[in-house]
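Every protein chain of the complex appears in place save one, which is left out.
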Amino acid sequence: MSIDMAQFHQIFFEESFEGLDIMESGLLNLDMGDVDAETINTIFRAAHSIKGGSGTFGFSAVADFTHAMETLLDEMRDGRRKVTQPAVNVLLGSVDCLREMLTAIQDEKILDEAKVTEHKKALDTELNGGDNTALPSVQPTQPIAFENENAGWRIAFSPHTDLLKTGNDPVRMFRELAELGQIDITVDLQGVPGLYELDPEECHLSWQITVHGDIPRSEVDDIFDWVEEHCDLAVQDIKQTTQASSPVFDEPPQTAAIETTPPSSATNPPIVSESGQSEKINADKTPSAGKSSASIRVDTAKIDTLINMVGELVITQSMLSLIGEHFDLNKLDQLKNGLAQLERHTRELQESVMNIRMLPISFVFSRFPRLVHDLSSKLGKKIELQLIGEHTEVDKTVVELISDPLVHLVRNSLDHGIETPDERIAAGKQETGTVTLEAYHRGGNIVIEVSDDGRGLDKDKLRAKALEKGLIQDDAVLSDKQTFELIFMPGFSTAEQLTDVSGRGVGMDVVKRNIQSLGGNIDIVSQLGTGSTMAIYLPLTLAILDGQSVAVGDETYIIPLGSIIESINVTERMINRVAGKGETFRLRQEYLPIIRMHEIFSVPNAKATKLTEGLLVVVEGQGIRCGLFVDDLLTQQQVVVKSLEANYRHVEGISGATILGDGSVALILDIPGLVRLSNH
Amino acid sequence: MASILAVDDSASMRQMVSFTLKGAGYDVVEAVDGVDALNKAKSKKFDCVVTDVNMPNKDGIALIKDLRALPDYKFVPMLMLTTESGTDKKQQGKEAGATGWIVKPFNPDQLLKTIQKVLG
Partner (left out) sequence: MNNKMANTDDQSQQQPDSKKSSDMAQYLSFTLGDEEYGVDILRVQEIRSWEPVSRIPNVPAYEKGVVNLRGAIVPIIDLRERFNLGHSHYTPLTVVVVLQAFIGSKPRVMGVVVDSVSNVIDIEKTRIQSAPDFGAKVSTEFINGLASFNERMVMLLDVNKLLKLEGVDNDEN
């Protein structure tokens, strides 16, 4: 029978990566002083599963590597080995290594053998040295040497009375012996009690079996392997006429074929391993990033809801077609009800489908304990990480894209925010700093906050720095908020020297831009000496947005509702025309530029060409406000965002398209893009 | 055809076992851990149980012990899938009433052969 094992590989990889995440977070949670047995057990199980799977699916290098981890963990689990920080670090390093091995196999890339060997050595060193009281004495399984020719075996088999209760049947063994060669069996009834005492569930028979042929002893032993504890067994070479040998079950069990190599290398020189400290501080390539995004794991409850809803929809549909078949005006009410039902079910269905794309933010948060663990030891700081609201759900796309900006912010907090223990004590703070990651929903947004109780942003320093870099004018008057936001300006870095932790040439300006490209925004609150909070606001989903449709000529455009501040009718005296600089209008204290939609998009047949005839929709995008001049407002509705670029091209001022109720396509406006367009 | 309960917390192993046995014409029900398996075993009598050892909630050894205590499962063959090559787990398994074991890694052929062995 040939079965294509490759069909199970994908799921094996998925569960292995999950297992690695479990191991990682388990290892990070271990408290050296008070080791939780269940945590160790969980870590062990994950390693064990990966080993079993990798062996079965033919990834022997992985199985071999995991075997060493498993052995280490097994000893910790049994209390034969103390859980020490160095050992945990080696295991963490091994988790990383294993992850790379699996990724390499999955992507069919070349494995970094040297790295694997190095980690393997570190593991072996830990295994052999380390803090174990006694390694289990692994008995090398000795193939028992026999002379080539043998005529067969004489077997005395006396099952204990409880043999049947293990689900074993003597007949099975006879059958298997018969496959080895010709057999003669005699049964010994002596042990059978009288009918009164006879328990039919017990076995009281014993047998003498002779199997003829040139049969290796091991094959005979294999047959009785499962029952050696439940019987008296003696196996004798037919040719040997000497006295009965000692019972066979003294011999080591025959599992040789499967035995993985025992941890080698008492000879390996002990390696002072940096690997536990993980050179992989470079979080740009930590787990979840960049892994295949094609599949999504969905809670079965969500699918059940969906199926129920489809059921409802089908019922409604059949009801409607029934009405349609013999329609007369009497059924108008029924029809209306049916249509209302249809609408409700469609909406619910839409919500449920969107819900499938929602993932808990813990998918992103889960990488941070490791990051904080590694970085704080590297920076010589004591830092505790608090995660709040991990179950808050966000769209899958947001989960994938928010990860890197968050890593950057957290690194910043660790590097620049939290002080060294000495500094903290001097400032009258607790030695251990706290970084908090919190996620929650507010309105149609998800808010993710990164806060620390560190030194906070120094407004004077920020200002001085911005002046020095020529980012602001000498006489610039800046509010607190504006001062803080200086750090988002390109070319600004608050660190006195770039460290390898948060340096890397990517500035906060990139973080801000990335967040804005997700349709979000970022806010800073900070108090000198007590800490900072960065709050990221993101739309719940990128696939649907609340839109305001507007008419320009015969065309319909969608403005994201989130970017609309208000809509106003302007009067002539609000308008200000600056030669060569276009039109502006006064809104309260501000003069805002006007973008005439019909002009910038060359729309024919615009109804309103005089500003006073149409409507100005005041919008804000990337901190820039302006008034969009349109003919009229139409409806507000949720629209499904479709890509214009999938089959076509990017068009400046347009972020995407959507399909309206009548099946036609409407374009969704990109406010910052429009501003850029109008400046040309 | 004989029905088999396949228990493993690892989805890939479970699918492999199940796929292999189904391919050979057996009736296979999957369970994700000992607790799940015990519930399923109570609702229907299986002719054979194949279980992983290390699982959350209830491990394979506890499962075998619990199953053996059920009248329906007194003599039913129960096999452990184990990577433990040491005698430790096997010993515990046997004490719990396991019929035998299949040592991981195994290939579908080995699995089938063993199952055919105990199901006769």
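Letters are used for the chains, namely A and B, taken in the order the chains are written, and counting of residues starts over at 1 for each.
Definition applied: a residue touches a chain if its C-beta (ideal position, glycine included) is under 8 Å from a C-beta of that chain, and two chains touch if they have at least 3 such contacts.
What you are looking at is a predicted structure, and each value in this text was computed from that prediction instead of being measured.
For the unseen chain, which displayed partners does it touch in the full complex?
A
Among A:L30, A:A122, A:M534 or A:A657, which one is in touch with the chain left out?
Touching the chain that is not displayed is residue A:A657.
Spell out, residue by residue, where the missing chain touches subunit A.
So the residues of subunit A touching the unseen chain are 555, 600-603, 642-644, 646-654, 657, 659, 663-667, 677.
Just so it is clear, only the chains that are shown with their structure count from here on.
Where on subunit B is subunit A touching in the complex?
Contacts found on subunit B: 9-13, 15-16, 19-20, 23-24, 52, 54-56, 68, 74-78, 81, 83, 85-87, 90-91, 94, 97-101, 103-109, 112, 117-118, 120.
Would you tell me which residues of subunit A are touching subunit B in their complex?
Those residues of subunit A that touch subunit B are 1, 3, 5, 7-9, 11-12, 14-15, 42, 44-45, 48-49, 51-57, 63, 70, 136, 138, 164-169, 171-172, 175-176, 201, 225-226, 229-230, 253, 255, 257-260.
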